[in-house]
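Below are the structure tokens for one structure; questions will follow.
Left out: one protein chain. Kept in place: all the others.
All chains are identified by letter, namely A and B, in their written order; residue positions are counted from 1 within each chain.
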Amino acid sequence: MTFGMEPYLALILLGFLPSEIWRWLGIVLGRGLDEQSEIILWVRGVATALIAAVVARIVLIPPGALASVPLSVRLAAICGGFLAFLLIRRSAFAGVLAGEAVLIAGILAFGG
Amino acid sequence: MTATMADIGPVLALILVGFLPNEVWRLLGLVLVRGLDEKSQAIIWVRAVATAMLAGVLAQLVLASSGALATIPLGVRIGAAGLGFVAFLIARRSVFVGVVTGEAAVMMGAYAFAP
Partner (left out) sequence: MSIGPSEHPNRAPGKVFADGMVAALRSVFFYVLLGNYVGIGALAYEFGFSLGWMVLSTLLVWAAPAQVILISTLGTATLVEVALAVTLSSVRFLPMVAALVPMLRREGGRQRDLLLPMHLTAISVWVEGMRLLPARPREQRVAFYNGLGVGLIMAAIIGSAIGFYLAARLPPLFAATLLFFTPLALLMSSARNSRTLLDGLAFGLGLVVGPIVAAQKIGLDLMWTGLIAGTIAYVVHRVREAKAKVTP
């Protein structure tokens, strides 16, 4: 996809979309709520998947000080954190704390 | 278009690919609920920026051509683009005529002025 496609992508984005968006909006608003909510659902799915990809990226291609932490420790910390989240009444706070705790323990035990 | 942050600096990159793609949705939310008139200054500004960016892309495509286009002399590319635009205007703003003319011009020019 990087093989010279960017110019055309940019053309579509910057040339076509700004004006098309108004037409699409007209259609969507005209058709009413049903179309809108389906589109919104799909977009939500895409955005959520995107965030997940960013999380995976940081864990698997870590910057700076995280890079010297063994991969297994990073993965264990993410999973440990998520597990704690699930077990402790879906508490984000607990999840983050647990994840950090596993990370620190892992670093101390296995170096990094 | 394979431009990265290194080409334009972090601040400009922040504004172009951080602020703009992000703010677009907030603005659309405002416009959809008729919080902002479509003809309002904000929307006019947005369309101006989008148009300017498009112009930049076009310029880059013509001037800094890569691949097969690069073998065609710069003067020919610019001339062909200009001819195509003039044809577009003459043919009562027909996109089809403009594109065909431009293509024809660039092909003839490539043939005639081949290095």
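Quick notes on this one:
Just so we're on the same page, a contact is a pair of C-beta atoms (placed from the backbone, for glycine too) under 8 Å apart; a residue touches a chain by one contact, two chains touch by 3 or more.
The model shown is predicted, which means the values in this text are computed figures rather than measured ones.
Not every partner is drawn; the one left out touches subunit B at residues 1-5, 7-8, 10-11, 13-30, 32-33, 35-37, 40-42. Interface with the hidden chain, as seen from subunit A, comprises residues 1-2, 6, 9-10, 13, 40-66, 68-69, 74, 77-78, 81-82, 85, 90, 92, 95-96, 99-100, 103-104, 107-108, 112.
The definition used in the following text is that only the chains that are shown with their structure count from here on.
One inter-chain figure worth recording: subunit A and subunit B are separated by 31 Å, centre to centre, where each centre is the mean of the chain's CA atoms.
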